[in-house]
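The structure appears below as C-alpha cells.
Missing here is one protein chain; the remaining ones are kept as they sit in the complex.
Each chain carries a letter (A and B) given by its place in the written order, and its residues are counted from 1.
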Amino acid sequence: MLVLGIETSCDETSAALVTDGRTVLSNIIANQLDLHRKYGGVVPEIAARRHTELIGYVINEALDVGGKSLTDVEAVAVTAKQGLVGSLLVGVAAAKTLSYVLRVPLIGVHHIEGHIFANLLSNPEIPLPHVCLTVSGGHTLLVYIKGHCQYELLGGTVDDAAGEAFDKIAKFLDLGFPGGPIIDRLAAQGDRKAFNFPRPLLKAKTNYFSFSGLKTAIINAFKHQLATGKVLPLEDIAASFQEAVVEVLVTKTLRAAKQREVSAISVTGGVSANRRLREVFTDTCSAEGIKVYFPDLSLCTDNAAMIAAAGHARLAHGQADDLSLDVVPNVPLEVQHAG
Amino acid sequence: MLVLGIDTSGYANAIGVVDGERILADFMFETRNESLAKIMLNIDSVLKGAGLGLEDIEGFGVGLGPGSWTGIRIGVTVGKMLAYCTGKPLKGISTLEVLAYRARDYHRLICPIVDAGAGGTIYAAFYRAANDKINQIGDYYVGDLPGLVEMIKEPTVLVADKAQEYLGIIGNSIQPNTVEALEKSPRGAAVAKLAAARLESGEQDDMLALAPLYLKESTARAFVNKYSGRALEV
Partner (left out) sequence: MPASKTAKTAHVFLSHSPAATLRLGKRLGGKIIKGSVIALVGELGCGKTLFTRGLCSGLGVPEKEVNSPTFAFVNEYRGRLPIYHVDLYRINDIEDGFEIGILDYLARAEGGVIVLEWAEKVLPLLPEDYLRVQFEVLSPQRRSLEIAGFGEKSNTLLRGLSD
C-alpha cells in the first residue's frame, strides 16, 4: 500500500511516500527544499505560518521525488496528536482534503508513535516486546512496546526534555543553534570528567527523568567560573554536560529494560543521533546482552516517513479515521490493542 | 464558471458555490473550535445539496483573511489542496474585500472591518463601488477604532459582523449620518463570485505558494505603538 505521510506537529513541514510500511520512496523535510528557487522569499522561522506556506511544496516534492502521482496514493497518514494546534491543523487540513478528493483512507497518528516507527523503518527486525526511549527537544519518554501498536508508558521527563537541555545550554553558552549537534561536536574535544555535574534521578527507582536541575547546575558553574575570572573551557563543559545526560538516559533505560526482561532497546528521536549516546548505549547494552537499535540519521528528527509507517501499521490493523478528524495537542500515547 | 468559495476567517465555515454571477449555494456553518473537524463535511454537504460533485467544480476561491489566523489557515490549506488535487485553478480573495463586496450597492465609501481578536485592534480598508465592482482605495489599516474613524471624511458604510457595535462605540465622535453600519459576515458565495470574475479573465494564484494575507509589519507596529507605555519597568 502506498501511503502519503504528512507531519506538521512542530517546526518541520514534511511529506513522504512509503510503500508497505517499510520502503521509503521519498521523505521531504522543508529545510531541505531549495526554497528560494521555488518560493522566492524569506521563509518564516516559526511554526504555523511556515506550515501553511510549505505544505503544498513538500507534498508536491514528495510525489515528484518518489516518482508517483496523486492517483497512486492509496492512503494518507498525518500527525494529528501531540503538537502545537496551529501547526498540526495545517497538516490535518491538507490530509483531509487529499483523502476527500482522492477517496482514500485517512489515519491520524500520534507524533510519538511516529518516532517509535522511525526506528522500525530503519530496523524492521527489532523484536517484540522491547523498550523504547524517545528523546528529542520536545520529548523524553520511556515506553514498553508489548506488541504491534501496543504501548505502555513507563515514564518520561518531569520537567525539561533531554534535547531541550542541549538547546538551552548551547544557547546559554552562546554556542548557537541547534544545540544538540553543536554540543556533540564540541564535546568530542573536551574532557567529560572535567566537571562532575549532577545526574538527576539516576539512582531513583523511578522511570521518570529530570533535566532542569542539571541545567541550573551548569548555569551555576558557569556563573561561578565567570565570577572567579577563570577561563571557560567550553569543550569540557559540553563534554561533562553531555556525559551527565547520556549516563542518565542509558542507565535508566537499561534498568527499565531489565525490569521488563526484554532483549532489545530502541532509542529514537532527535537526540538519538548523538554520537556519545549511541556509543555508551552500544557498549553498555552489549555488556548486558541486550541489543540496542537506532534509526538512520535522516529518520531521527521529525519527518513524515515515520508517520506514514505508523499510519500504515494502524491501517493494516483495520483502523481509520473519517473526515471529522481533529487535532489533539496534548494527549499521552494511547495504550491500544491491535485489531 | 462553476466556482466553490470558502472562508474560514471568522467563527464559521462559510462555503458557497456560484456559476459566474448566479449563486447556487451559500451556507454558514457556525463552528467556533470545530472548524477543522467540520470543514470537509461542510464542503461535501454544500456540494451535494446543490446537486453537484467535486468534479463539476471548475475553480476555487478562498478567503485569505485578515481575521483569526488559525481559522484562515484551515481554509487556505483546504483551498490549496482542492486546487492541487483537482488541477483546477485557485484565486485567493482578501476577507476585507469579501465583506466590502456585500455593500457594493451603497452609494458611500465602503469600510469593511475585521476584529483582530485582542485589545481592541481591528483590520480595515476602504473601497469604492462602481458598476457592481469594488476597488480598494489606499492601504490596509491596522489599529484601533478611533484611529480608523479619524480617517473617515465622507459618508461611509462600515461592513462587519460587529458593525452595529462599532457604530455604538463611535457614537458622537463623528457627525451624525456620516457613518452607517451594515452587519455582514464573509460569505462563501461572495468569495466564489469574486474569484470567478478573476478566474474567468485568466487571473489565478500559484496554488502551492498561496498564503494568508498577513498584515505583517503593520500589525506588529500597531501593537507596539499602542502599548509602548507598558514596557517592562524594573
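Keep in mind that, in the parts below, a contact is a pair of C-beta atoms (placed from the backbone, for glycine too) under 8 Å apart; a residue touches a chain by one contact, two chains touch by 3 or more.
Just so it is clear, the structure is predicted and the values come from calculations on it, not from any experiment.
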| item | value |
| --- | --- |
| Residue in contact with the excluded chain [from A:Gly138, A:Gly190 or A:Gly311] | A:Gly138 |
| Residue among B:Ser9, B:Thr31 or B:Thr70 that touches the chain left out of view | B:Thr70 |
| Touching residue (missing chain; options A:Leu70, A:Ile219 or A:Leu234) | A:Ile219 |
| Which of A:Asp72, A:Asp159, A:Glu247 or A:Asp296 contacts the chain that the document leaves out | A:Asp159 |
| Interface residues of chain B (partner: the chain not displayed) | 33, 68-70, 116-120, 216, 219-220, 223-224, 226-233 |
| For chain A, the residues touching the chain missing from this view | 10, 44-50, 83-86, 136-138, 156-161, 163-164, 167-168, 172, 208, 212, 215-216, 219-220, 329-330 |
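Quick note on the criterion: only the chains that are shown with their structure count from here on.
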| item | value |
| --- | --- |
| Chain centre separation (chain A, chain B; CA means) in Å | 38 |
| Residue numbers on chain A that touch chain B, as the complex places them | 38-39, 48-49, 51-53, 55-57, 59-60, 70, 85-86, 89-90, 92-94, 96-102, 323-327 |
| Touching residues (chain side chain B, partner chain A) in the complex | 34, 36-41, 43-44, 54, 69-70, 73-74, 76-78, 80-82, 84-86, 207-212, 214 |
